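Please find one structure pasted underneath; my questions will follow.
Shown here: the complex without one of its protein chains, the others still in place.
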Amino acid sequence: MAVRATHRARGICIVTPTQRQEDDAPEILSGVFSGQTTGTSIAILIRNQDQRSRDYSDIQDKYRPGHADYTFDARYGLRDYRGGGRSSARETTARVAAGAIARKLIASEFGGRVLSWVSQIGSIRATIEQPELVTLQQVEQLPDGSPNFVRCPDYDAAAKMVELIDEVRRDTDSIGGVAEIVASGIPAGLGDPVFDKLKADLAKALFSLPAVMGVEYGNGFACAELRGSQNNDIFTSEPSADGPPIIRTASNRHGGMLGGISSGMPIMLRAAVKPTSSLARPQPTVTRDGTETSISTKGRHDPCLLPRFIPMAEAMTAIVIADHWLRWKAIRTH
Amino acid sequence: MAVRATHRARGICIVTPTQRQEDDAPEILSGVFSGQTTGTSIAILIRNQDQRSRDYSDIQDKYRPGHADYTFDARYGLRDYRGGGRSSARETTARVAAGAIARKLIASEFGGRVLSWVSQIGSIRATIEQPELVTLQQVEQLPDGSPNFVRCPDYDAAAKMVELIDEVRRDTDSIGGVAEIVASGIPAGLGDPVFDKLKADLAKALFSLPAVMGVEYGNGFACAELRGSQNNDIFTSEPSADGPPIIRTASNRHGGMLGGISSGMPIMLRAAVKPTSSLARPQPTVTRDGTETSISTKGRHDPCLLPRFIPMAEAMTAIVIADHWLRWKAIRTH
Amino acid sequence: MAVRATHRARGICIVTPTQRQEDDAPEILSGVFSGQTTGTSIAILIRNQDQRSRDYSDIQDKYRPGHADYTFDARYGLRDYRGGGRSSARETTARVAAGAIARKLIASEFGGRVLSWVSQIGSIRATIEQPELVTLQQVEQLPDGSPNFVRCPDYDAAAKMVELIDEVRRDTDSIGGVAEIVASGIPAGLGDPVFDKLKADLAKALFSLPAVMGVEYGNGFACAELRGSQNNDIFTSEPSADGPPIIRTASNRHGGMLGGISSGMPIMLRAAVKPTSSLARPQPTVTRDGTETSISTKGRHDPCLLPRFIPMAEAMTAIVIADHWLRWKAIRTH
Partner (left out) sequence: MAVRATHRARGICIVTPTQRQEDDAPEILSGVFSGQTTGTSIAILIRNQDQRSRDYSDIQDKYRPGHADYTFDARYGLRDYRGGGRSSARETTARVAAGAIARKLIASEFGGRVLSWVSQIGSIRATIEQPELVTLQQVEQLPDGSPNFVRCPDYDAAAKMVELIDEVRRDTDSIGGVAEIVASGIPAGLGDPVFDKLKADLAKALFSLPAVMGVEYGNGFACAELRGSQNNDIFTSEPSADGPPIIRTASNRHGGMLGGISSGMPIMLRAAVKPTSSLARPQPTVTRDGTETSISTKGRHDPCLLPRFIPMAEAMTAIVIADHWLRWKAIRTH
């Protein structure tokens, strides 16, 4: 999967509904020799070719609404106004690179797979009958082979999403959405039972991404309205050729984790992503010294973060699963 | 929950809608001397007085639907069937004890406060106009001084919730819900900017609690349908007696965190809690060797976890904030 | 030391040259069920039965020379004068308990063994030709079956050490020494190559014990005077029944670790332990407010820490090796 993740990370070959072109060629500094990992930490350097101070010079004293300008200032006592610094989504490029390695490990060690797509933008919701059967091609391509700009595998919804994004862009506005992430082929038994529950580490990983306002798995917030008899999944078993029977659940409302430990069923997550904070229209704000002013962001900002969020979500999910796989290898005795 | 009881007991009688009576007297083993912390780790021992093997003996080979029986087995290759072991909510008693200390630190160091309540059970939703003004007394007591069983400060909603819980209990069923957590008086600047974002650590902490299926903050999942112009909070300033102006936001859709760092506005979280998995009615399942069987849980299980979830949510939120406060103390230079 | 006593007690009576009698019965609070570990953390509670405030009341404002009284005060702004708190060697009892579990793991997983003994007290040095062949019985028993008070397997040296300890006790003085630790049967490959080198983690573990002033392995400080041609160990190989040849070294000046990674040869460590700081004779010192005074320690303090240091050293060594074994299990692919 390295190629794909790299591909997505590069941004050049990825046709996303963005007006930016980034040329971030990754350089592997260590850890790989003759096409094989050596055990040394794999360091990958991706230089930010796109950073130009002049783009940001007029905002250096203003706090952009919805951005981390003020909170960084409160934390560090200074502002590094160049592109948002570590609160820029460009920071996540490195995570996608790391995720590519985690995905290779997941695939080669136990045949697992992590895939994400856009399931909602504004009020347009995708209808996906069998999430565990969605393919990478469906996420990336339309039936005619052209790029699936919004990375939504429900093509009707995808078309409406593209329209909606165009509309909010013309409106100098932006729009939020929801991403779905499915990890399938993950063995039962991953996750620590108390603080480092698999669901807890996955949630932390997704919340560590910019703009994420909510995370749920399985039935998620919908379970608030359900009764136990509606929400529980019934255990079933099927014989295996060799060894004990395979335990499964008849449904997957639990989203692949029980007690914070993977159950062997597909892990189903959703993340809510807020609308882009940078707007081309003027927004009122204040400067560092409290003076009222207004700001309108120049430069090239996507009016919807979701399509570019997909590789990040996949990467963070893969990294957590790979990590818990290693932890499980250390302790398991059976 | 003994420590919370102690903590809240000053003038308030806590009676939760449970049929269990637990006598968990905490014993402080270390770290406190002459009423003062000594710097030594504070160890608090709370023995589980309630554990009786006979209550669980008939389930020792059956996987209870919605429980962690199977996943623990998959992880460790054995079942410790006594009360769910570490997947039992009783494990969280120790967290509440630790949280009591974190809350003291938050209160004494910067006058902060963490408060949680039930905002939804089934389809009954509380209406709270100003969440940051809710008081502990409102959560714990009804206007006539009697206990607020469901810990919902909207008393009309609370009455309906009590009815609903009674109904599902009679039905040998259970019901889910949502808890709201507000941390106010938290200084701006807490949270690491990349992986240990404050939102990420809070989400991990809440997801580390049993039965949590979703976490959101600020506008949460609702932001998927919003435009940036609707979701952004405008910065404002007000003069301070001494020193630089105070920066605030006119609204708090961002839930008190921007870029994963606290903004000084109240931190607003919500957690979705699934309906109790243990049901008094028979549910189909399988045994360890795959044989089909059915199970109905005897013993005393609350049909709704929410009221007892509140102290856990407060504790985990307080622990994370206290921890990030200490981390901030280490690095701040201003 | 109760657990070690239990551990070693199979046929061996442990009597250490101490005048204290401690009744520290360990209670296993969690993690063991039906004689098996469950995967839950194993919590062992050992209450300090011996603590009596009155023993320490006259020292509560004085800084004992060589003790941590002043540094704890500098760190925490207070003194918990009861028995030295966490700087008391009694704190290590819990480590010995944890070490007993690590030793079981080492023995059952790969047949490894950790053994320590006293190799020097004052200027009396033991002569041990083949350290990897020393047995637990030699450390604990004299040839006539009576207890080997000083835990030195060179019986001539042991007798002189006992005499020396008696002499310094009569003198109201104390004496230092050196412990030797040998871990044999440890597989090659344990240890991280940079910061968490096995030698680094072992050194940290030993230095985390009270009174340790120095740690060395293999040739240790003696290598300062050696040439490379004298210090290098030559690699050799011997055929194995199945699989690749076994690589060994002809000598073991490298103490079982190269590049911080175990080589498969016995791991040989030495730790220098300072003379007991508490003396029955008066020593000049100052009080918290700087007033000059003198102090003579009442109560029962061993004039030589070495014999009781042995179980601690074994425990910490075993814990580090068990930990690195688990880490290796996680990453190894061959």
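Labels A, B and C are assigned to the chains in the order they are written; within every chain, residues are numbered from 1.
Going forward, a contact is a pair of C-beta atoms (placed from the backbone, for glycine too) under 8 Å apart; a residue touches a chain by one contact, two chains touch by 3 or more.
This is a predicted model, so every value here is computed, not measured.
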Absent-chain interface as seen on chain A, which is shown: 29, 33, 36, 38-40, 45, 72, 75-76, 78, 80, 82, 85-86
Residue ranges of chain C at the interface with the undisplayed chain: 63, 65-68, 70-72, 74-75, 77, 85-87, 91, 120-123, 168, 171, 173-178, 187-191, 193-197, 199-208, 210, 212-221, 223-239, 244-245, 247, 254-255, 257-264, 272-279, 281, 283-286, 289-292, 303, 328, 332-334
Chain B residues touching the omitted chain (full complex): 39-40, 193, 326-327, 329-331
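Going forward, only the chains that are shown with their structure count from here on.
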Mean-CA-position distance for chain C and chain B (Å): 43
Rounded Å distance, chain A centre to chain C centre (Cα mean): 48
Distance between the centres, which are taken as Cα means, of chain B and chain A, whole angstrom: 26
Residues of chain A whose C-beta touches two or more other chains: 193
